[in-house]
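Some notes on the structure that comes next.
Here the complex is missing a single protein chain, while all its other protein chains stay put.
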Amino acid sequence: MANIILWRLGATLLILLVVSLLVFWACEILPGDVAQVALGQYATPENVRALRLEMGLDRPAIQRYLEWLVGALQGDWGRSLVTKTPVSSLLSERLANTALLAGVTTLIAVPLAVLLGVVTTMWNGRAFDRAATVSFLALSATPEFLLATLLVLLFAVNLGWLPAVAYLSTGSDFGQTARALLLPTASLVIVVTAQIARMTRAILGSILSQPYIEMAVLKGIPRQRIVGYHALRNAVGPLANVVALNVAYLVSGVVVVETIFAYPGLARLMIDSVQSRDLPVVQACAMIFCATYVVLILLADVLARLFDPHSLAERPTDAL
Amino acid sequence: MADDPIVLGESQPPGAFTRRAFNAGLLATGLIARPGRSQAQAMPKRGGTVRLALYQQSTGDTFDSARYDKGNDYIRGTSVYSYLTRMDEQGRAQPEVAESWEANKEATRWVFNIRKGISFSDGSPLTTDDIIFSLLRHREERVASSAKQLVANITSVRADGPDKIVIELAQPDVDLPILVGIFQFALVKNGTYDFSKPIGTGAFTVKEFQPGLRTVLVRNPNFWKQGQPYIDQFEMFPIPDASARANALLSGDVDMILELRGNGIEQVAKSDIADVFVTPGTRYTAIQAAVDRAPSNNADLTLGMSYLIDRKRVLDTVLRGYGTIANDHPIGPASEYYNAELPQRELDLDKAKFHFQKAGIGNAPIELSMGDGVLYSVDIGQLMQREAMRAGLNLQIKREPAESYWTAVAGKRPFFATNFHPRPTYNMLLNLSWKKGAVWNFSHYENERLEKLIDDTRSEFDLAKRKEYYGEIQSIIHNSGAIILPCFLSYVDGVSKKIKGLTPLPIGSLGGFNFTDRIWIEA
Partner (left out) sequence: MTTASIQIRPSSTLVFSAALLVFVGVVALVSLVALPQDPFDFITDEPFMPPAAGIWLGSDYLGRDVLSRLMDGTRITLFMAMTATLLAHLIGDTLGLTAAIRGGILDAALSRIVDVLLSLPKIIVGLVVVAALGSSIWVIIGIAAVVYSAGVFRIARALGTDLKNMDYIMLARSRGEGTLWILFGEILPHVIRPLATDFALRASFAILFMSSLSFIGLGVQPPLADWGGMARENLGGLSTNPLAAIAPAIAIALVSIALNLLVDALDDDARH
């Protein structure tokens, strides 16, 4: 086990390296470099050249990449080309915000979803199961921007209970933060819960059709116990994989929710930085997303191995 | 619909123009009527925080006034910096840092008397050197400035003693006092090239500035205007989604928002928490043709396309009535310079076909590059495309990514959309957007006669002659085949009923982007 983990961590470094190269290359080939985009309407050949010089873009691409790499290896993420501030300080607030939103959502959504999945499986075929299955499908097929906007209209505009934006002033206290986070968290909880619950239902279903479970049924073990214990235990591996992918999504993919609630998180930062061609910031975001993903998947695999030595770790369940 | 009264909130914001009462135009010649309702003369109250939601999110937000190009920057600028003058609702220059000014008879030499005792937020006094630098830095090679054309007429700026600035011009300019008050000419410290830690003499100082994220400004206790600003703190941050922005105002989470759209306008008008704040003006979104490349160098093609727009529909459907119909040139119909003899272009498929025939364009696909970064352009493009189908023109809309729009699309593709805020004078606007080599001359249009006329309107004192020049300018642009300008767009913003002291100024949103030192909160 330890060997596998070590080997995988080694592979992680390789993946990070490849991603950084890919990101660097992508930023190089995009139309308009950071100097042109920064100058926008005012770009003239002269001032673009001057700004490139100032940003150090006149040096060969390889050299710039290697400099970035050496810096990054020493924990120096460089400075944003656009705002001139250190990338680390630019990231710190956003990183905290993203961690908060993703963390709270995960803490609520995962137990809720697994519970719903288990309950629907226990009541297989009954009205509740059917209704729940259809609701999960409908909710996971609703565009996030529509869901979020409807929540805002209802709870913020019509009822006036909650803030419409999750914008936080510096130094907001706990109460303000909690209130501000309610709607974006609710939107994400709905999306993620629907996903995971449906997957839990599917995974448990396929485990229940395995011979050893059918054997248990024949032995007369109550269905509740079979689903809630035997099947669930075997489902931990594949479930961990599903949860890992959802959490990775919460960290890197929630652009829509961050935009609608004006919540300054990492996903939006990466979009904005790609748009302004601010390579050091894009790189840092990509590294964070990539590392998050790889580590989460690794954790899921470790869990899977712990709970199931035959490894059913990867199941048809990771669409997102 | 243009003549229907617009239902705003029950109580209009103090001094909001109704569309009918005022539809924008020339600002420099005192054409702006006072608003119909007089503002209650309440005593301003001190204290409180005002939060403004912006509509553009950009990590390119800056405090370098030479690079200002959006409302975000203008508002930050007018809050943190001071200016020599400020334009009033009548389009006249009012004293700010310059207490008074006079010109010689030819209007080529101007003397500005500088107010005493003004200091920067770091404590150092504002000197004539700072002011000279603030004007002349726009000429420097290393400064990427949109005001280059505007300072081209200035031959020298020098100090005459500690409290006087003398500006010499190559050609006469009666509007110089207005010119020195525009956003780009923020007063900064001599020798400043790095604006990451801005130091100004304005009403506020910077507490926190994170480009694309938030700006927090706090009262400058040493602001030279006695008793101002009234509010303690001003915060601005982007909510790029239009419905989310309107909802934030309706739920009371922000006090002011820029750019209401579509149904958001009616929702805010109906609410009892906020009002629609309308500022009619000559802001426009236009379709421009790059005249230095094919196929857009074919004037008949562009002229044909200019008959493919149902301007009334653009006004009613896209702008929800908040605008005025334009005639393919940037002079507003309310201006005394407006050329009423020029026939109004309308939707006319026969005329369009006639021009397309002449252009010999056939069924060749024509690309129309639009972008979400250009207000309403995708909507206007779709209206035009629909009529093009009827006229047999194979017009295809291409929605371009917002970020590289101004570098890779505007001026670089045959047909593209641009938008433009009005300027204090039409002369400034024309200099910025129609002069050869001007950064905002996206069509790359060059016309000797037009250049001369633009210069003449600045130096000509006789109103009748000026009108004549402007009349010809309108006719040249109208027939240039370089621009299709269907409508002028009013600024439609949202303001909480708590906010008082705001008066519209038709060069931008929320009092011409210049309001933070005057507003107060009425509980």
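Order of writing sets the labels: A and B. Residues in every chain begin at 1.
Heads up, the rule we're going with is that contacts are C-beta pairs under 8 Å (C-beta built on N, C-alpha and C of every residue); 3 or more make two chains touch, one makes a residue touch a chain.
On a predicted model such as this, the values are computed, not experimentally measured, just so you know.
**Student:** Where does the absent chain make contact, in terms of the chains shown?
**Tutor:** A, B
**Student:** Among A:Ala267, A:Ala284 or A:Leu303, which one is in touch with the chain left out?
**Tutor:** A:Ala267
**Student:** Decide which residue listed in B:Lys116, B:Arg142, B:Arg386 or B:Lys452 touches the omitted chain of the complex.
**Tutor:** Of these options, the touching residue for the absent chain is B:Arg386.
**Student:** Just to verify: which one of A:Leu9, A:Leu22, A:Ala61 or A:Leu306 makes contact with the chain not shown?
**Tutor:** Hidden-chain contact among the options goes to A:Leu22.
**Student:** Among A:Ile4, A:Ala96, A:Leu115 or A:Leu150, exactly one should touch the missing chain; which is it?
**Tutor:** A:Leu150
**Student:** For review purposes, identify every residue of subunit A that touches the missing chain, sorted by number.
**Tutor:** For subunit A, the residues touching the absent chain are 11, 14-15, 18-19, 22, 26, 29-31, 124-125, 133-134, 137-138, 140-146, 149-150, 153, 201-202, 205-206, 208-209, 214, 217, 248, 252-253, 255-256, 259, 267, 270-271, 274-275, 286, 289-290, 292-294, 297, 312-320.
**Student:** Quickly run down the residues of subunit B that touch the omitted chain.
**Tutor:** Residues 1, 241-243, 261-264, 266-267, 313, 316-318, 320, 372, 378-379, 381-383, 385-386, 389, 396-404 of subunit B touch the chain absent from view.
Basically, only the chains that are shown with their structure count from here on.
**Student:** For subunit A and subunit B, let me know how many angstrom lie between their CA-based centres, rounded off.
**Tutor:** 40
**Student:** Okay, in this complex, where on subunit A does subunit B touch?
**Tutor:** 30-32, 36-44, 46-47, 50-51, 80, 82-85, 90, 93, 145, 149, 152-153, 156-157, 160, 162-165, 167, 169-170, 259-262, 264, 272-273, 275-278
**Student:** What does subunit B use to touch subunit A in their complex?
**Tutor:** On the subunit B side, the touching residues are 53, 57-60, 67, 69, 141-142, 144-146, 194, 196, 208, 210-214, 216, 235, 237-241, 243-244, 247-248, 250-254, 401-404, 406-408, 410, 439-440.
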